[in-house]
Structures are given as C-alpha cells and as structure tokens.
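In what follows, a single structure is set out as structure tokens and then discussed.
With one protein chain held back, the other chains of the complex are shown just where they sit.
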Amino acid sequence: MENLIVDLARALTTWLQHLGLSPFWADLVLLVLQWTAIVLIITLNVLILVWLERKVSGFMQQRLGPNRLGPFGCFQTIADTFKLLTKEDIIPSQTDRLIFKTAPMFFIIVSVLLYAVIPMGQDMAVVDLNIGLFYFISVGSLTTIAILMAGWASNNKWSLLGAMRAVAQMISYEIPLAFSLLGVVMITGSLNLSAIVAAQHPFWFIILQPVAFVTYFIAATAELNRGPFDMPEAEQELTAGAYTEYTGMRWALFFLAEYTNLVAVSALAATLFFGGWQGPWLPSWIWIIIKTYLLMLVFMWLKWTLPRIRMDHLMSFSWKVLIPVSLINIVITGVGLEIFKGMRW
Amino acid sequence: MSYELLAPEIAVAALGLLVLAIGLLLPAHSRKAVGYLAVLGLAAVLVLVIANFNREAVFFAGVYQVDKYTNFFRILFLSAALLIFMMSSRYNHLFGERQGEWFSFMLFATLGMMIMVAAGDLITVYVGLELMTISFYVLSAYLFDDRLSAEAGLKYLIIGALSSAVLLFGMSLVYASSATTVFTEISGALGSGPEQPALLAGIVMLIAGLGFKISAVPFHMWTPDIYQGAPTPVTAYLSVASKAAAFSVLVRLFLSAFPGLSFDWHLVLAVLAALTIVIGNLTALPQTNVKRMLAYSSIAQAGYILVGLVAANSYGLKGLLFYALLYVFSNVGAFAVVTAVEVEEGDAELESFSGLSRRAPMLAAVLTICMLSLAGIPPLAGFAGKFYLFAGAIQAGYLWLAFIGLLMSMISVYYYLNVAKAMYIGASRREERLLVPTSVSTALWICLLGTVFLGVYPGPLSGLTELAIAIFSIG
Amino acid sequence: MSDFPILSAALLLPILGALLIMILPPRQESSIRAVAAVSTLASLLLSLGVCFGYDQAKGGMQFVESIPWVRDLGVSYALGVDGISLPLLLLTNLIGFSAVYASWHTEERVKEFFALLLLLISGVMGTFVATDLFIFFLFYEVVVIPIYLLVIMFGSSKRVTKEYAGMKLTIYLLIGSAFLLVGLIALFVKGQALLGFPSMDIGTLAGVDFPVTFQIFIYCLMAFGFGTLLSMFPFHAWSPDGYAGAPTAVSMIHAGVLKKIGGYGLIRIGLLLLPAGARYVAPLIAILALGNVVYAGIICLNQRDLKYIVGYSSVSHMGYVLLGIASVNLISINGAVMMMFAHGVMAALFFAMIGHLYQQSHTRNVGDFGGLAHQMPRLAVGFMLAGLASLGLPGTVNFIGEFTIFVGAFGVYNLLTILAISGIVITAVYILRTLGGVLFGPRRSEWDHLQDLRGVDLVPLLVLGGAILVGGILPFTIMDLINSGVGQLLVQIGPGSVGGIF
Amino acid sequence: MNLDQLVFLAISGFTITAALAVVWSRNIVRSALALILTFLGVALTFFNLGAGFLGLVQILVYAGAVAVLIIFAIMLVMKPDPGTTNPTTPSRDTHYLGGLLAWLVVIGLGLAIGFTTWPSLPAGPVDDDAVGALAQLLLGNYVVAFEAAAILLLLAVVGAIILAKGADKI
Partner (left out) sequence: MIGLNHYLLLGTALFGIGLYGVFAKRNAIAILMSVELMLNAVNVNFVAINRFVQPAASLGQLFAIFVIVVAAAEVSVGLALIISIYRQRRSVNLDDFNLMKW
C-alpha cells in the first residue's frame, strides 16, 4: 500500500522499455502520464473542494448549503461544471482578444506547474529538484501576471482595478512568504523539499518555527486572494475583480486555478511545517492528503469568519508587520542555530 | 588580512544608513542637522584615509585592493563630497523634507565610487558602478517640482542603463576570453600574442561603456541635458567624482588587466580624447546658460583627463590623477558659485551673472579663477595638470594630440572669459550684495586656495600621484 | 648684497602691493594709488640696483637664485639676469612705474585697476628674470588674463568695442602660446630623453645637442608662438585693435614690454636652445619681418586714429627687431635687443601722451586736432620726443638700435635690408604728418579748455623721455651691457651660417 | 539534427521571436507580455545550460517582479488607445540609424565571436550544488559586492518611493 504508486510507475517504465522504447522516451511518456494524473486529480479535487467550501460556508452561516443533488448535495458541483462548460463563450468587444484568451490558460498552467516539486508521498515528487522550494516560489510568482493579463485585457475598469489591487497585494505578500520559509531552510540547510520533510523526523517544524508558520499562512492567504484578503475581487466594490468579464469555460479555468493554488499552498505548508507525508500507520500519500485538507479547512474557516480588510491596511500590514516579523524570525533562527551548534560542540 | 583597511567603506555605508535613519526620525524643520552629521562623518573618514594612506592590502585573492592608488581616489571622492555638502547648504532647502535622503544618496554614491576604485574584479566594479549610477538617477531627479530635473533623471537613466548593458557585454566577452574576472588573473590568462577578435570586441565595448560614464564623444549626447537639469550640487558631484571614478576604473583595467595587449588601444583612446576635446569645447562656445556651458566644458575636461590614459606612462598617469584632483577643486568651486547665484536668482543663465563682481566680489573672483584653471592658464592648477598630461602624451609620441588639446584649451578661454566679462562689466539686475553663508564661503576658500596652491606649487601633489601610480608597472 | 634675493624681491613687491590693495577697502583710493606707486618705485629702484651691481666684465647669469620646485619635472624656481634680460627688466620697471602715474586719474574701480596692473607688471618682470622654462611660461601666460580684465573693464570703445578688442587680443595670444607650450613640452620631453633626467633649466637644456630636424620643428612652433606675441606679420592683427581698446596703462605696458617678451623669447629660448633650427628658419623670419616693416607702414599711412597709428607703427618697428634676430650675428642681435628697449620707452611715452590727450579731449582722431602746441606745450614736447624717436632720429636711443640692426643685417640679407631701410621713409611720412597735424598749425579755440601735463602727469614724460635721451646720447651705458650678454650667447651657440629653408 | 540542437533551436527561436515582438509591437502591453515570454525563454536557456538556480532566479525576479512592475507602471501611465502606446520614432533617420546600428553590432559581434577560438575546455560535468558554490562566492570573495548590492537595493527602494511620491508630503 505504501509504495503502491511508486511501484506502479516503476512497473510502467519497465514495461515501456520492454516494448522497445529508449530510457529517455520511456521517462518522457511517464512524465506525460504523471502530469495527466496530476491534472485529473486536481480537477477532481476541485470538484470536492467547491462542494466542501459551500458546505463549510453554509455551516458557518448556519444554513444547509447545497443539498439537492445526491447525498448532501455532493453532485451539485458536477452539475455546475456542466452548466459552465455549456454556457456561451462571451468575449466583450474592445478587449484585447489574444490576451483575454491566453490569461486563463496561463494561470492554470502556472498553477499546475507548482505541483512538480511537492512530494506527494515518500519518493513521490514528480521532479525531486534540489532547489524545489525556490522553484515553488519562483513559479508561484508568475500567477500575478495571469491576473494582470486578465484584468487588462477585459477593458473594464473594475477588472483593471481588481488586477492592480491583486498585483500590489501579491507582490507585497510574496516577500514575507519567501522570508518565512527561510527559517525552515536555515534549519535544514537545503532547498530540497524531500530533504526538508526528512529533516522533520522527530519534530515538525511547526514546533521550531511557529512564527514562520503563522507568517506563511497569512501571506499565503493574501497570495491566494482569499478572504479576509480578497480585496482584489471584492464583490461589493468590483463585481469580481479581474474575472468580471469572464464567463463559462474561461471563468471556470480561473476558478479551477484558484483552487489549484489553494491546494498547492496548503500542501507546501503541510510539507514544510507538518512533517509532509510522514505519519504512522497510513501510507505516506494519504497522510499528506489529510494534512492538506485540514489546512484547507482552516483557510475556509478564516475566509468565512473574518471580515474583509481595507486595501491600505492590507498593504501596510504586509510592509509594517509581516515583513519585520519574518525578518526578526530569521535573525532569531540564525542566533538559535548558532547557539544550538555551540551547545552540541 | 587587515580588514580595518576596509573601514572607510564600512564607515561611509554606515554613515549613509545613519543619515537616512536620522533624517526620517527628526522632525521636518530640524532635518538640516543631518547635514552637519554628514559633513563631520565624512571629514572623519577622510582623516582616517589620509592617516592610513601608506597601508596596503589585497583582499579576497585580488578581488578588492586597497593600495595607494585606491587611497588617492578615496581622498578625491571624499573631499569632493565634503566640498559639495558644504557648498550646497542653502540649495538644500529646495529639497524640502527630503534633505536627509539627499545626503544619504550622495553618501551611497560616494560608497559606490570607493568600491569602484578599489575593485580588482569586473563583478565588483560593476556593482560599485551601479551603486553610484543608480544613486545618481535618483539624485538627478531630486527637484520634484522641476520639469528639467525629472527630464534629466529620465535621460540619465536611459543612457546609464544602455551604457551599463554595453559595458556588461564587453565584460562578458573579456570573461569568455580569460575565464576569470579578476584583473590580475586576466592579464595572466590572456598571455601574449595577437588577441582573439572577441576579446577586442569586448575591450571596445568596455571603452564604450565607460566612455558613457566619462561622457567622452561620441557617447556624450545627453550629458549637457543631464547636467543642466540636475540639481546643481548633484551636477557638480556628477562632473567631478563620477567621472574620476570611471577613470580610476579605466586606468586599473587597462594597466592591470590588459597590460600586454598588442592591440593599440592607445590610438583608439587618443582619437576619442581628441574628438572629446574638440567637440566639447566647440559646443561649449555658443552656450548662454552657465550650467550648461560648464557641462560642455566638463566633456572637454574629460577629454583632457583621457589624454593621461592615452599616454599611459609616468607623466600621463600622474597628470591623470593630478588633473582629476585639481578638477575637484576647480569645478566644485565653479559650481559652488553657480549654485549660490542660482539660489539667489533662480536660474543659471548668463544674465544672472551680470555685474556679479559688484554684488559679490568673492564669488566673481572664485568663478573667474576656477574657470581659468579649467582652461589651463598658469599659475593655476589646471596648467600644471595639463603640463603633466601633455608631457606624457608627447613622450608617448602623440604630438598631434597635444597640439589639439592645447589649442582647444586656449579656445576654451573664450567661453570662460565670456562669463568673466558678464561678471565684471555687465549691468546687474539688482544692486544689493549677495551674501553667502559661512559653509559656502569656506568651501569657496578651499577651492580657491586649492586651485591656486596646486598651480603655484604642484610638487607635493605630484609626489602623491607618483606614489599612487607606483602600483602599475609602467616604463 | 649677494645673499639678498634681490630679483625675487623686485618680482614680489608688486604682487605684495596687489595683495595689499585687495585687502584695502575700495573707498581708500588715495592709499591704493600710493601703494601702487610705492611698490613700483621700490621695484624700479631694485632693478636699477641690479643694473649697477651687474658685473659686465664677468658677464653671464648673475644674481642667480634657485629653489627646487617640482622634482619630477625638473622645475626649479630659478631667477637670474644677464646682459639681454637686464635692459628689459629695467624697461619693464621704467614703464610700470610710469604707467601707474599715467593712470593716476582713474576714477572707477580703482582698487581692481591697480591690483590687476601690479599683477601685470609683476608677470612681465617674471618672464625676463626666469631662467627656468616652466617658470618662464608660467609668467608668460599670467599676464594675459589681467590684460583682458583691464581692457574690458577700463578700455574704450571707438572703432571696435573694448570687449571685442580684449577678446581678440587674448585669444590671439593664447593660441600663440598653445603652440609655444607644445614646443616647450616637446623640448622638455626630448631633453629628458637625451639628458636622462628631467630638467627645465634653460642653461642645462642649452647644453643638449638636439637633432636638427627636431630643432627646426620646435623653432617653427616657437616662432609662431613668440611671433604672435611680437605681432609678427601675418599674426599681428590683434595688436592695433588691442591697443585701441586698451586703457592707457595697458597700452603702455603692452606695446612697451609685453611684445618684447616675444623677441626676448626668440633670442633666449629659440636661439640659445635651438641654434640650428633658428638658423635654418631665419630667412623666412626675415622675409616676414620685411612684411611687418612695409605692410604695417603702408597701412599706417591711412590711419586717422592716434592709437592705431602708434599701434601699426609698433608692428612696423617690430619688423626691425625680427630682422635683427633673423640675422643671427653679434651686431644684429645687439641691435635687436637695443631696439626692443628703445621701442619700449618710445611707445610707452607715445601712449602715455595719447592717453592724457584722450582723457582731456575724448577723441583720438588726428583730424580733430590742430595746433595743440599752443595750449599744451609740455604734452607737445612729449609727443615730439616720442615721434622723433620713432623715426629714428640720431640722438634718440632708437637711432642706435635701428642703425646697429641694419649694419648687422646687411651682411646677411643685402636686398631685404635695403628694402627695410626704405621703411624708415614711410615712418617719417606718417609720423611727421601726424605730429604736424596734431601739434602745429593755427590755434583751435575748441581745445582751449585742455589742461597741459602737470604734477604727477609729468612723471611718465620725465622718466621715459629721460630714458630716450640718455640712451641716445650715451649709448654705451646700455650697449656694453647688451653686448656682454649677446656675446656670451653667441659663443655658446657656436658658429654657423644662416639659411637652408629656401 | 540531434536532440540537443533541437532543444537549443526551439528555445532560442522562441526567445528571439518574443524579443522581436517586444520591439515590434505597437501596443505597449503586448510588448510587456512578450517581454515576459522572453524572460521565460532566457530562463529555459539557463535550464538548458544546467543553471537551474539561475533560471529560477530569472523567473522570480524578472518575470515575477520586474515584468509585473513594468506592466503596473504601464497601467498607471496608460493612454486610452492601446494600439498607439508604443510608437516607433517618427524620425525616419533615427529609426534607420537605430536599425543599422543594431545590425552593425550584431554582425560585428557575431563575426568577432565566430572567428574566435575559445579556450578549449571540455564542457565538463555541471556542478550540482550550484547554490552552495554561489553562496561561497557571495559571502567569500565577493562579499563587498554583495553588501554593495544590498545597499543598492535599499537605495532603490527609498529612491523609488521618493520619486514616485514626488513633491507630496510623506
């Protein structure tokens, strides 16, 4: 059970090579299959997540949430998906059509690319990059561009405003996000996510780096444009921010990408601070799913509990609170490490 | 390794940060105080450098070199900054609440220059250069309500970024040819014999990139605009110190990284120098704005300094260093007067200088003497400097260059004297005396005495330059 | 006596005076004048002392002072005088002293005027006593800027504006000096290569045997540089305009001594350091000299402005000096130096008189005057003295100079000398016509208000006129001195024949 | 044509096309987006050269920050008609001169590079721990440059704030 997926992949490779493919092409086919699997999982996952989010919000607001289709309304999202897929694809006039069309694709591609380095179980990272964490931050920073593209191409003032807010916010919170991860990196001395997971054997890093986790979590919320930091798509002010003009399938792609990001960020948090796939009894890949889902529930809990924060407060919170805190955390970690080394010596 | 020899850089960086912080903490009306802090701090660093003049050390396997050459230029940059801080005390009011930041940017620019001159490696040179240049982008645009200033900042940015790119490409080709970026290792790696074409292309691009920084023709196009638009103290600093910094790099680069080139880079530089001198002086002739005129003249001055590198012998290099230092006194003196007049009159047009000799005899006399020094009239410092430079050039066989240079320097007297004429016989718009604060007049006196003393008795400084260039192996 | 740095003292006194004047408040005009007069007088007395103290029998450089100045350039602050520079030093102080009195009545910006004037005098003096090339050139160019400022601040705009005149004069001289400087630096660099150590000392460099082509080249540069200063044809255009624009004192010093730096330089530096070059180029110089004499003389015939007449006539006279130098023999060079002295006092006197006249009448046009001898007899004496000296009347010092030059030059350039002598005729024509027009003829009542020279105004007349007569009647006083210097110089450069360029 | 060449050609073709789009587009936003593609192309080149860390830095700093800043600034200074936001110079002379100069530089440098024989070192194994090596250099021999760069960034931040705020009160 533990090595189910890894064994499967290995068997597949061997079989492909038996068929007469060179190792290179065999690897390539495997890669393609892996990505397909990831995309499929993500899509399925999102179906569940959307349902979950609606249920959670219903629970928070003391209502039932979706409850007609299937037990507990669990087929509601599937129905919604069909609705979105069959809707007319509207592109407003006066838009920059090329950019308008590419923005959602770009967004989803970037989001999916994030999964390349996350270890989904023991030895289960698609690419075990030695600078995996850095890869995650770098590629993650590209999402901003997709939002900008969408906002600008829509030729709509709310879209543009939403996009600019989103970008300002995301750029500002990228810094504490990256800084908060440095504490972990300093302790492990590696940017390799598998190594980081391995390093959490006795203690999870949440114990050693609580401040970093809190900073990371707040910054991640802002990165995801989720409440209470959802200024860029505040319905009451901007209809739907950068996505205002998008309908049907394109809008669904954005929706998909947002949830994909949510999963990715949560999975990273689980990996960095909660021991990743480590856990007793159950197979590793189940452990990470459990941890990720728990974290996502916290995200949802926050979103439906806290009121939205004003734009300027939001910016100054990043620059005046989060960044200094994360910097101080780095300093303290460094000092602590030196002391620890000194004691051991 | 004696890391205390890095103290000047560390001190300037710390001073810059301190000034920045204090400037923000102080209430707006008392921010002038950071000026005193900056001046005192710089003076202390200057004393430190002078006290350790003879101590040398090579850090990080040649990447950073503190030697007498470094110390000479450190003294140059620090004293230029000091003089400019002193002379700009009234001008600073134009910066409003942002005086503290102004001082710290100037200090960071100084730090960049100090790193440039000490750097024995392309990477460090580049970073120092950019530290200086980016400070100057901001400083050039520091008059926020002034359209010219913003324009100057933008133009400087574009030309500066372009030149950095060219310089970098050149550096990359040099790196490709030698597989190292450390000067001393480059010379070893290149060996002798005919150079690879890529290396030549790289050297040409290095010359071009640094040519922008020293505003040598044909890379001078936007210099006058930048100089005219930028706040006058910044212009002064830009013209004396950033140029000297670029020259310090050029000299170190050519004499320690490429000493044995068979490619005749002297000739390339000689042509550049001649063009710079001629075009700088000729375009300065019709100017009616004194600041702009000084900008053109500073192009020409860069040409003269370049002559020293063309010669690349003992006299030439001594002349280069000598001229760079005297240029600090003469040009800062001239700009100090321009600043004082500009503060009073609102602009630096020639009419604003009319009748200055009656309103402020001291200012008029300093401006006249400093400009004559720039023109190379004895017994002022400029003459001694030019003597060294052209003695070097003639010794190296560039008689024609000496001809052009000296002839044009005499022609330059025309536009300098035009200003003197306005000051001495022009009718003044106003009659009341123009008073200058103590700090400004101190700076003026230092510039005046420096200019005269170096001209009448150049011996000590030439001894100093001789020490400084001893690190290069030249004939 | 021997230890006292008498030359430095003479040199620095006017500078001290200038500094003192700068410190004095501008209102204290009388003390400013007094300072100027005292410092120039002291300087004059010192230079007279040098004259009497100079041991003619011994000859050579005397009153030598030398302080190492810039080690790596081989520069030392070296002063000294010999038979060539001593008369010119004396001339400088005579004229400087008179110039202070000639401009006694300056009203505006007295402080600046006298400070600059004293600097100017000091600078000119320095070129004659310096025995180091660097110091020589330093003083050489020092004079340019005070002159410019004096011209634009105190000059007069008649045919050309004073700004134009000042700028033209300055730029011409500076361009000339640029060539000169190239030559000097090249000389220094070559000298260092040949000697093995850097030296700027004229005596040391004279011992170096420079290659002939190098000498020719450098001498051409020097001839251009010094020639411009000497207003050698065709580089003379600055001279008349400059004089016309300049205030009296500047005209006096400029025509009287400054130009002589050119001649002095050609002899001291050109001839001594580059004898082969000098001899090679000499015929060309001689031809240009003829151009000076004839061309300027002819132009002079058409001039109506007094200052232009004297200006062009001085260009013309410089032709004789050039001819003397170009002949390169003992007699001719003796004559050239003598002529320089003679022309100096004469021209200075002339300009002093014109200055006084102009100050009174505010015109310089010959046609406006007539019969001034009636109203202003003393002025007329001055004019006559200067005029007759100008046309080389025996009994004046000029006669001695011209005569010696012709004697010396005839042996070398027969035809040219004869043609040059014809220049005297031209001179006679315009000088006599001018003198006659201005001084004689019927009394014109519109000039009745003019005041004659009196009080301090008489000083220039007495000093300069005295010098003309003493030199003319007792020529040996100066001639022996000059001879001792020139003789040694010629011995030093050795024999050789003139020519080669054609 | 082997795989190596194919990959190189694909990446450089992509990069150069994107770069040309930057200068040829008349719409500044599209130029900026093409610039992002160029950055990504260069990042791919870095990956191809075995400089993974640098490729990621390239993506993070250039594509993620610099390009976004540029687009942000574009939107702040946008004109209503996007099709004319990125004009080429109206002066034909400057235009042709620029083109000519660019061609000369490309051809000249190309020839210079083409005729050069480089030090014949084999393209040895790629250093796996590039990050570690870079860190050693950064905090070792190049610590001065490192510190200077730190100050440079501070300076840029303060300077940008000052300039963008202009004469307003802080």
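Lettered A, B, C and D in written order, each chain numbered from 1.
Throughout what follows, a residue touches a chain if its C-beta (ideal position, glycine included) is under 8 Å from a C-beta of that chain, and two chains touch if they have at least 3 such contacts.
Just so it is clear, the structure is predicted and the values come from calculations on it, not from any experiment.
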Chains in view that touch the one left out, judged over the entire complex: B, D
Residue among B:S89, B:S104, B:T180 or B:S357 that touches the chain left out of view: B:T180
Positions on subunit D where the hidden chain makes contact: 4-5, 8, 12, 15-16, 19-20, 22-23, 28, 31-32, 35, 38-39, 42, 45-46, 49-51, 53-54, 57-58, 61-62, 65-66, 69-70, 72-74, 76-77, 85-90, 94-95, 97-99, 101-103, 105-106, 109-110, 113-114, 116, 118-119, 121, 123-127, 130, 133-134, 137-138, 142, 145, 149, 152-153, 155-157, 159-164, 166
Touching residues on subunit B - with respect to the absent chain: 122-123, 126-127, 130, 134, 137-138, 141, 144, 147-148, 150-151, 153-155, 157-158, 161-162, 164-166, 168-169, 171-173, 175-176, 179-181, 198, 221-222, 224-225, 228-229, 292
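The rule we apply is simple: only the chains that are shown with their structure count from here on.
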Between subunit B and subunit D, centroid-to-centroid distance (C-alpha), Å: 30
Approximate Å spacing (C-alpha centroids) for the pair subunit C, subunit D: 69
Contact set on subunit D toward subunit A in their complex: 27, 29-30, 33, 36, 52-53, 56-57, 59-60, 63-65, 67-69, 71-72, 75, 82, 128-129, 131
In the complex with subunit B, residue positions of subunit D that touch it: 108-109, 111-113, 115-119, 121, 140-145, 147-149, 151-152, 154-156, 158-159, 162-163, 166-167, 169-170
Subunit C residues within the subunit B interface of the complex: 69-73, 112, 134, 137-142, 144-145, 148-149, 152-153, 163, 166-167, 170-171, 174-175, 177-179, 181-182, 185-186, 188-189, 192-193
